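FYI, not all chains are in this one, though none of them got moved.
Letters A and B mark the chains in the order given here, with residues in each chain numbered from 1 onward.
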Amino acid sequence: MSEKKPLPTPAEVEAMLLRGPYHQWLGIKVIAVGEGTIELKATWREEWVVNPDRRYTHGGILAALVDLTADWALVSSTGRGVPTIDMRVDYHRAAMPGDLTCKGKVVRAGGQFSVAEASVFDGDGKLCASGRGVYLTAPPAPPKA
Amino acid sequence: MSEKKPLPTPAEVEAMLLRGPYHQWLGIKVIAVGEGTIELKATWREEWVVNPDRRYTHGGILAALVDLTADWALVSSTGRGVPTIDMRVDYHRAAMPGDLTCKGKVVRAGGQFSVAEASVFDGDGKLCASGRGVYLTAPPAPPKA
């Protein structure tokens, strides 16, 4: 808290994030990293579809995006991904085939646990889902620890 | 409510469920269907991993399983999958590589919306995640409508 760490760059955060196979599968790209904020993109794939007739994206994909975006919104203080204690997602609108933009923001950064929120937007900038997670946050460890 | 429909068989529910590409990707198998209950299995795949060092499953996979299991626990009254309004997941234990067993149960079936819960267990029968969703339920439609 007392000494300010430099913000990691989007490329640095993306490299950490893409160590995870599920993040690779979701085609995550890190667009911007700020103090307690993050912006990501997820790359659409056919397997995301839940209903082959109407072709919208499964809620579990949106839930994963809310979880990981809120988690990584904490990266400016945690320096890494942290375990999720619990999370909640509200579904606002069907997400049709196409890449998704995810914006995360820290609600409160704490010593033991922290709360962050995230919103998922479709290609037209319409809000498809939003939610929050509680994360287990400990003193920042080196990125690969 | 007044007239009892016959329960769909596990094979019938699995056929409906597997129309969805994401359900295929998750390797969903329907084990048992009861009045307001369901038991599923999900088939592990390498892409589920979030952390390549510790190899546990991404919380977004567990969230998807909670969502879809609670949703399909309603199938004995809905006759189909229904839209999720919102959902919440609590994470209890890291899910290591291996198939997962998911048990769902209706908390309250309503006319406009319904609440159902689900738990996800690892191969040793240990509880990894549990949660709930609120679902938009309308008069049952034919399975493929």
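Definition applied: contacts are C-beta pairs under 8 Å (C-beta built on N, C-alpha and C of every residue); 3 or more make two chains touch, one makes a residue touch a chain.
Quick caveat: nothing in here was measured; it's all calculated off a predicted structure.
Taken over the full complex in this file rather than the chains on view, the one protein sequence occurs as 4 copies, with 2 of them shown.
The rule we apply is simple: only the chains that are shown with their structure count from here on.
The mean-CA centres of chain A and chain B are about 23 angstrom from one another, to the nearest whole unit. Across the complex, chain B meets chain A through its residues 19-25, 46-52, 58-61, 63-65, 67-68, 81, 83-91, 131.
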